[in-house]
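One chain of protein is taken out of this complex; the other chains stay put.
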Amino acid sequence: MAGSIFGKWFRVTTWGESHGAAVGAVVDGVPAGIPLSAEDVQAFLDRRKPGQSKYTTARKEADIVEILSGVFEGQTTGTPVSFLVRNADHRSADYSNIRDIFRPGHADYTFFEKYGIRDYRGGGRSSARETIGRVAAGAVASKLLSELGIRLLAYTRSIGPHEISHVNVAEMQENPLYMPDAKAARHAQEYIDFALSENDSVGGVVECVVKGVPAGLGEPVFDKLDANLAKAMLSIGAAKGFEIGDGFAATRHRGSENNDPFAMEDGTVKKQTNHSGGVLGGMSDGSDISFRVAFKPTPSIARQQQTVTKDGEDTTVAIHGRHDPVIVPRAVVVVESMAALVLADAVLENMTAKMDYLKQIYTG
Amino acid sequence: MAGSIFGKWFRVTTWGESHGAAVGAVVDGVPAGIPLSAEDVQAFLDRRKPGQSKYTTARKEADIVEILSGVFEGQTTGTPVSFLVRNADHRSADYSNIRDIFRPGHADYTFFEKYGIRDYRGGGRSSARETIGRVAAGAVASKLLSELGIRLLAYTRSIGPHEISHVNVAEMQENPLYMPDAKAARHAQEYIDFALSENDSVGGVVECVVKGVPAGLGEPVFDKLDANLAKAMLSIGAAKGFEIGDGFAATRHRGSENNDPFAMEDGTVKKQTNHSGGVLGGMSDGSDISFRVAFKPTPSIARQQQTVTKDGEDTTVAIHGRHDPVIVPRAVVVVESMAALVLADAVLENMTAKMDYLKQIYTG
Amino acid sequence: MAGSIFGKWFRVTTWGESHGAAVGAVVDGVPAGIPLSAEDVQAFLDRRKPGQSKYTTARKEADIVEILSGVFEGQTTGTPVSFLVRNADHRSADYSNIRDIFRPGHADYTFFEKYGIRDYRGGGRSSARETIGRVAAGAVASKLLSELGIRLLAYTRSIGPHEISHVNVAEMQENPLYMPDAKAARHAQEYIDFALSENDSVGGVVECVVKGVPAGLGEPVFDKLDANLAKAMLSIGAAKGFEIGDGFAATRHRGSENNDPFAMEDGTVKKQTNHSGGVLGGMSDGSDISFRVAFKPTPSIARQQQTVTKDGEDTTVAIHGRHDPVIVPRAVVVVESMAALVLADAVLENMTAKMDYLKQIYTG
Partner (left out) sequence: MAGSIFGKWFRVTTWGESHGAAVGAVVDGVPAGIPLSAEDVQAFLDRRKPGQSKYTTARKEADIVEILSGVFEGQTTGTPVSFLVRNADHRSADYSNIRDIFRPGHADYTFFEKYGIRDYRGGGRSSARETIGRVAAGAVASKLLSELGIRLLAYTRSIGPHEISHVNVAEMQENPLYMPDAKAARHAQEYIDFALSENDSVGGVVECVVKGVPAGLGEPVFDKLDANLAKAMLSIGAAKGFEIGDGFAATRHRGSENNDPFAMEDGTVKKQTNHSGGVLGGMSDGSDISFRVAFKPTPSIARQQQTVTKDGEDTTVAIHGRHDPVIVPRAVVVVESMAALVLADAVLENMTAKMDYLKQIYTG
């Protein structure tokens, strides 16, 4: 497997399998001088911790992070930051009944076809536990960004057909679905409960908004800011779609509706609307960046499904392990973390956009 | 600007501005022994050529490609393949009225904010002419893939609200919109005509299907096949969304509907449905890969729009240059080319997935 | 700090400081199906372990490696292999007297100038302990190579003026300097003893030979095999020079002497001499690869030396910590490991050199 490294300047390598000894990440390219503690990182990890409500897997993991390098006397030193989280509660026994079966909707079949070998215990590397490394790294990226006044907020936009009608952060913190609309959250919970009662699972949409982004981040051709966000989001397991600004709806609008007019406000250029979602020509345009990610329903369901064994025999399977009936609530912090990685990378890359910046740093 | 290089192994560098001397691309990492001629590449470029109907810009460009290196006696040699296309019809005069104005919906403002300098002539590097390099490189990637039995087809799925109800390749070749449904194409043309009559523009969706992909392409964590496709697609100017398989619709389905059952057919594993769009866990699953890209309406419109000058004064602008009223038809070949680049890269990367492959090549 | 990642396909990330909690490495891009155990890796690490003779630092470290991921049932799975080695004996107290001083010949000054922060304990990231990650990764690379019949051997070629006159592996294993010439080793030991008696240190040269390399590894322009070896070697602390084949001596030879004639032997092409050191035009030529690396004397010496404090005051310093009087013997396994990383990378990259290889894998 290649492809466990993300980013060009702020480079994150994640490693670890669901039922191995541990999972973790290394971040290379962290500038020196960012205040950072294990608590900062733990706070992020706690947001994705399993076992917090009936809507998340019952697997119990303390998920206590250890920072092994790169921080000295409370600050990053410029050297790689290494994170370690031990896997505590890995009952491999749970998985023995599926060791020779390709679960529908999972990566079992593709993993086996690619490598000829498969760590069948809990999805191995395709497990949601892989995201622990992403979130730990995202915590560092978020600290970096907050030093520059850039703030991210992700939340659940919809579960099945139940979509929020407003964003109220206080409401979001009062439901296990991270929906910033209490009423929509209530309907969504009923919807999940009903699916669960039928041994089924559901999907939904996560939205993320980034505030305080200066204009000009992102590179105008292949490494557009929105292109990198799209990749980051589709790299999350179960993600099936990405849209920025008006997204797919923009395909049904006219140019005169979709274009955001510019006007001067207090001596600075301001867009009067934000159909673009904060990006023009692949670079941030100074407005809020706003995008959405589609997540399919959890593939692990307790219903009988038709499938095959790795020896090529037809069979059926029902997945009775400990699984989330909906991926979305725990994906919220992953979306936010991946967005932070993309933005931190863009912030670093943009440092070399013009000679004036180089002169400012080197010749004062 | 960084970010003019795409791919990890099949690496494409594009260069050139709309109104500079030329545009082009260099492809590093092309395996030796692929049959390739200038005609192969020209056939791709002709599909994106402007001036072919009233729905594309009236700019006249022969866009004749020259292959400057990497091909000897009709085959690739393993060395970089370099393409050159001279810019023939670049009337810079057309752009003098917008040299100090930030066009709404364009990259003028963000370019200026990032670099402090802007080649105002025709969008410079943000022009659709940048895609010439992508398409030339895509032609090489397509040749590579076709040697392995992998075939791509992109087409217009919808223009505004007018969506195809079937895919008929013959019908696609008979309308200037590349819609594989003659009736939808007719409605779409009327829709565009009406928008044009109001000095306005429209958007739409391009769909791409890839057949003959072996299972196991793509890397399971950050470099998922669908993540790389998402990046490739969002890197195309005016793209605002990406979805694979059931995409956003999957968020409203149950797990039991969305999971594709496996079954044995003639001794091989076959998925019975294809909600996944041909990718499971970031790796190709042996089914057709199928994805969609949302394009916003062309931002250049002949209507008066509110904007500002680069000196910070409010003003209005109407864009009277030669512009496509809809980007979608010319984006079709760009989508197909970018998909070919992603797949060629995945095909190369996968060569090292298992030790068996290395032994097969090195120790026979 | 960027630059803690090495390789393009076989990608190693090392992390950790001398006096932090641990050091380690992650290897991404390991093909599935290589037999690998912790013992394989431990055997490599034991070759660089401190405290084994009076010629190496008295620091005691068990340096027991833990493999945290990427291996299942005795084989690599294709997922990242993560290594962890805890730092046991890190007496930070030893370093308090140098915390505000820039040690001559060390990275203290440059680290401080670059980052504005310095982990003064034992050199931090510039410590030789960073090489633990390299050696662990090198063990994996060596396993991969050995599966293809490629074998590496590094040894001490000279200590100060004392150079070997022959290579006898048995003799090498009987002296703490890893010199494959018992007589030269004796003289070298006396030479070191004398320098130690004067509170001084010495340098030397490591040589590495790689056998069984097929022709054609390495890429002909920037990523020449010898260019990548040169980088790998100069990336080792205290390395000051690299030469391949006849190296600097070739500058005083004639073309007619330096060219290696080809001739047929048993139906295959064989070079009759090996002045090239096994590389022509940046690609392996089928002969043994043979190169040398120059190491400067250990900068830490117990003599008084002139220097400055970080507050800009002149002072003197004598380094009384636990240090090797000569770096060379412990560098031997590091040189071999770095060479293995370069070759493993080249072996993977070369899998995509020609279309024939792709057809062999994909279309059988």
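Lettered A, B and C in written order, each chain numbered from 1.
Everything that follows uses one rule, which is that contacts are C-beta pairs under 8 Å (C-beta built on N, C-alpha and C of every residue); 3 or more make two chains touch, one makes a residue touch a chain.
Please read all numbers here as calculations on a predicted model, not as lab measurements.
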item: Options C:S37, C:N259 or C:T363, residue touching the unrepresented chain; value: C:N259
item: Chain not shown: contacting residue from C:R186, C:K224 or C:K359; value: C:K224
item: Touch residues of chain A, complete complex, unshown partner; value: 9, 29, 31-34, 76, 78-79, 144, 147-149, 214, 220, 347-348, 351-363
item: Missing-chain contacts mapped onto chain C; value: 1-6, 8, 14, 102, 104-107, 109-111, 113-117, 125-126, 130, 158, 160-161, 195, 200-205, 214-217, 219-224, 226-235, 237, 239-248, 250-264, 267, 269, 272, 275-277, 280-286, 294-301, 303, 305-308, 312-314, 349-350, 352-354, 356
item: Hidden partner chain, residues of chain B it touches; value: 1-5, 9, 11, 13-17, 20-24, 26, 28-30, 32-33, 66, 68-70, 72, 75, 77-82, 84, 114-119, 124-125
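Throughout what follows, only the chains that are shown with their structure count from here on.
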item: Chain C against chain B, contact positions shared by both copies (same if over half, else different); value: same
item: Rigid-body rotation angle, chain C and chain A, from Cα fit (steps of 5°); value: 180
item: Between chain B and chain A, distance of the C-alpha-averaged centres to the nearest whole Å; value: 26
item: Rounded Å distance between chain A and chain C, as computed from the means of their C-alpha atoms; value: 38
item: Computed distance of Cα centres, chain C from chain B, in Å; value: 44
item: Per-residue overlap in chain A, given as positions that touch at least 2 other chains; value: 1-5, 14, 114-117, 125
